[in-house]
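A single protein chain has been omitted; all remaining protein chains appear in their positions.
== chain A ==
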Amino acid sequence: MKFDEKVISYFESCTSPVDKEGYLSKKGEIKTSYHKRWCVLKGNLLFYKDRPADRDLTGVIVLEGCTVQLCESEEQFAFSLVWSDPGLRTYKFAAEDQASQESWIKALLSANHNYLTLLVMDLEKKYRDALVEFPNEPTNPFTMPNFNTAEAFQGAQSSAVPSFPAVPSFPAAGVAAGAGLSSNQMLQAPTLSSRSANKRSPKLWPKRSANVVPVNTPAAAVGEWLGVCLGTKNEFIQLHEDFGKEVKELIADWSKRGRGEEAAGVGNLIDFG
């Protein structure tokens, strides 16, 4: 299967946010000894290379469809990425200490696309509730870079789904300029004329990141998000609780195995209280 290495490498090295990075020992794929690797987690991709400054990536693991588990190992602070399909491999890692192990496990468990999709849906709903609850607050022209009335939303509105322009305190798209909101594309979802509206805003990424997708502001109606979401969990809060249970179980299991003197630093973890 074709997989463009240059594009993947670029994604690893570009200035987009890193979710976690650090050294991990990784069990070899052919030989079974552990090698120290510099690992970089961005989104649902785990990159690994010999040293932080290396340009060449040794490899990348796409973190979809796997769970993170503690595992038996001659190494301490070990954990593994496990895919459920038979025939799919298990990746074994070992962290430097307990804190690092827990931190990596947490990060990897929530790295999958579905987690973030559900979290965003959840926040979107809270945002809409907040708008209803506080209708007189002026909108904040949130200066996210790369505002662009991408044509992305042109064909994507369904009139049956309530969307932001319908909220009463906001001016309709056509008169947005008068309210000093012309730079806030958030409100102008569906009714833009096609090409002319797609001019890129001067407030762009520097040249290096000019390849970023022309991002529209998050005016997506709930219906659109649901169309994109492939998850089996209906609500983020459910996913989050399940996720927390998984982490708690992992830590309890780890403690039972008698490794380490202290009970796991539960205080570091998500508080469900």
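We take it that a residue touches a chain if its C-beta (ideal position, glycine included) is under 8 Å from a C-beta of that chain, and two chains touch if they have at least 3 such contacts; residues count from 1.
To be clear about the criterion, contacts and distances are computed from a predicted model.
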Omitted chain (choose from "Nuclear transcription factor Y subunit C-3", "Elongator complex protein 6", "GATA amidotransferase" or "Pleckstrin homology domain-containing family J member 1") - UniProt protein name: "Pleckstrin homology domain-containing family J member 1"
Residue numbers in chain A that touch the chain omitted from display: 1-11, 14-23, 29, 42-45, 56-62, 64-66, 83, 85, 87-89, 91, 103, 107, 112-114, 116-117, 119-120, 122-124, 126-127, 130-131, 133-134, 137, 140, 142, 144-145, 150-156, 194, 198, 209-218, 220, 224-225, 227-228, 230, 236-237, 240, 269-272
